[in-house]
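Let me give you the structure first, and then I'll get to my questions.
Every protein chain but one is kept in place in this view of the complex.
== chain A ==
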């Protein structure tokens, strides 16, 4: 087997062991306490809540009713079953995304920039109006695509598309978020991967497939595995698509069930928190498996002191075919719903084309004239920029501690970092609300944007930290050690060596956090103080108030905003990328 002969990630030298041990224990305790305060407190609140039959804030009365109802309710058990059924999209998406990411980074794929940008935009798109757009396109009874098929093939009695089905829901997930996010997560890992490894294999006679299987995949295994686990857990808590497409046909995931229980009158918080706690166990198992597997993978540094070669494979006929396939997929999966959104925003009633004078600009006028829109846009920018900047720095620091430091308790820290994904956003929001209302100190911040920003950082901590962790693992320690030997302090090494070396992943994490702030309603729904709505909440209110057309207007605006932000971020990422000169020079 080809051996890339890259240096394995080495442990720092053990000098002054006793003193270092004390320091590393102290550092470990301190970091775990700080991170635990952020991530464990809400989780503990939810666990305790699952045993409390009293209403929120009215004392504690032990009860197992929530748990007994969990196992007695067929609706709850079915939702848990469907959660795992829909998780099947993760391995599917991972295979497709791995291929796309490899093509984007390793080859001169025709339309590369268009594909990259489109996948980012897809991830930006708000779930609610896009899902409604898919209903309009592929509903079994009145879907436009079915009508087109029946018009072109008159002998076909029933249209082939049924969006309100397991396949339909999987399709919407795959196109709207799962494949795009996987490509986004894997691309930076490829960008930190020296092409000479693959070239060495190919010059030894290995074919592309063999090289991929025996060199690329093993070397990128930590990043791929992190993307898989992150995607799996994240997929369990997404519910908007199932809410719209699944409810009419009795399909829902556990996050839907929690949403339903919280909306009951009176709300069944105890039952909802019992389900949340059950999934905490699932998450803990996943986190422990992740830790063990990652440890066994013996991560190899793919970015060493020798620099990075980024030669792209020249265009061949098969690259044109691959490009055509991807662009077709993007056109159907991303641009068709965007087009539907755009058209719907000019419909008097979203999706009704056959009423008298079906077109209007009034929804645009209404949204743009709504003072809430500008203030929501401003709030979204503030929340997004602050949460993404602080969050990315925090995640990078945690990732560095997990990979490079001699700190004790890394395994505990790793589990603490995964914790926020144990509970869906809406339960996290309730827990954080209670903390900011009742705990002295944090309660001074209630009514400001701070709780929203903090909860969004907490929610993105698992993905951000783990992806940056794999990025740092790809960097050979000698690069940082060189700085230390030259007398640089930690701060200088971290900011001037480590962060620039992982710039592509940093930009990706920044953007992912930013996108989350533009999409996540559940985590902030209890926390937004009056007058400080952001765009997701405004859209949620439009949709809830039946104004789907105004929601479509906001969706189009967010898509346009996404284009601008992605373009800026890509420029910025490229400028920060220390390998860009190498890549250009060798093209």
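FYI, a contact is a pair of C-beta atoms (placed from the backbone, for glycine too) under 8 Å apart; a residue touches a chain by one contact, two chains touch by 3 or more; residues count from 1.
To be clear about the criterion, contacts and distances are computed from a predicted model.
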For the chain omitted from this view, which of "Na(+)-translocating NADH-quinone reductase subunit B", "RNA polymerase sigma-70 factor (Sigma-E family)", "ABC-type Fe3+ transport system substrate-binding protein" or "Iron-regulated ABC transporter ATPase subunit SufC" is its UniProt protein name? "ABC-type Fe3+ transport system substrate-binding protein"
Contacting the left-out chain in the complete assembly, out of A:228, A:373, A:395 or A:421: A:373
Which of these, A:397, A:411 or A:570, touches the one chain of the complex that we don't see? A:570
Determine which one of A:49, A:66, A:126 or A:351 touches the chain that has been left out. A:351
Contact residues on chain A toward the hidden chain run 55-58, 73-76, 104, 112-113, 116-117, 120, 135, 139, 141-142, 184, 187-188, 191, 243-244, 247-249, 260, 262-267, 348-349, 351-352, 355-356, 364-366, 368-374, 377, 426, 429-430, 433-434, 437-438, 443, 446-447, 504, 507-508, 525-533, 537, 540-548, 550, 557, 560-561, 563-564, 566-568, 570-571, 573-574
